[in-house]
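Complex shown without one protein chain; remaining protein chains in place.
Just so it is clear, A and B label the chains in written order, and each chain counts residues from 1 on its own.
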Amino acid sequence: MTSTPVQTPTLHILNKAPEHSRFAACLGALSPGDVLVLSENAVLALPARRNELPEGTLAVSADLSARGLEEAFAAQSIDYAELVRLTEQHPRIISW
Amino acid sequence: MSTLIVVDQAPYGSWAGREALDMTLSLAAFDQPAALLFIGAGVNWLRQQQAPEGIGQKSLEKNLSAAPIFGVETIMASASDCQRYGLTDANTLAGVVTVDDTKAAMAGYEQVAFAG
């Protein structure tokens, strides 16, 4: 059985620090229309790798706050309820 | 529901690669379309002549070679990562398909997951 290409927009949830190899792998796998949410250590990419992140990148508020970044990146910040809504809207989700 | 299990962790330094293979074989055992994609340091799982007895571990070479028999559709590896780690046709397990575009490879599956 061969797989058929799946063109559906994907929600990517990334929790690795910018230095982690999976961080780069995730960025390399993004397609137009996909949504990227940074959580846990990955929120450190906002101060460190801002230019490499796609437009519209989001980050988990509690993780930003924990690391003293909520004020600086409030525009990207989403709470867990909003993260759940994104999982409702995206049947295809990859947790990196 | 087709599932691609991605392995990006080096062999023997952790159990994640083995646990990824277990997940893939379980899917296949339940007749679910399943495939493996090795990227980054994970491609080193695919080298021939692994002999981990000296570090007290079992080789996965046989298990990986047998995976197609158990219903795993495809074993893919990133071509650029294979090149980076010196993996060629001559020293890579038989049956591995190298892919230039891992993004396109992932796009072919409804679910994409890591073991850890």
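We take it that a contact is a pair of C-beta atoms (placed from the backbone, for glycine too) under 8 Å apart; a residue touches a chain by one contact, two chains touch by 3 or more.
The rule is simple: contacts and distances are computed from a predicted model.
Look at the chain that isn't drawn here: its UniProt entry, checked against "SpoVR family protein", "Amino acid/amide ABC transporter ATP-binding protein 1, HAAT family", "tRNA 2-thiouridine synthesizing protein D" or "Glutathione transport system permease protein GsiC", names it "tRNA 2-thiouridine synthesizing protein D".
One chain of the complex is left out; on chain A, the residues touching it are 13, 15-17, 20, 39-42, 60, 62-63, 80-81, 83-85, 87-88, 91, 93, 95-96. Interface with the hidden chain, as seen from chain B, comprises residues 1, 3, 15-16, 19, 22-23, 26-27, 29-30, 32, 111, 113-116.
Here is the rule we go by: only the chains that are shown with their structure count from here on.
Those residues of chain B lying in contact with chain A across their complex are 2, 8, 33, 35, 39-41, 73, 102-104, 106-114.
Put simply, chain A touches chain B in their complex at residues 1-7, 21-22, 25, 28-29, 31, 92, 94-96.
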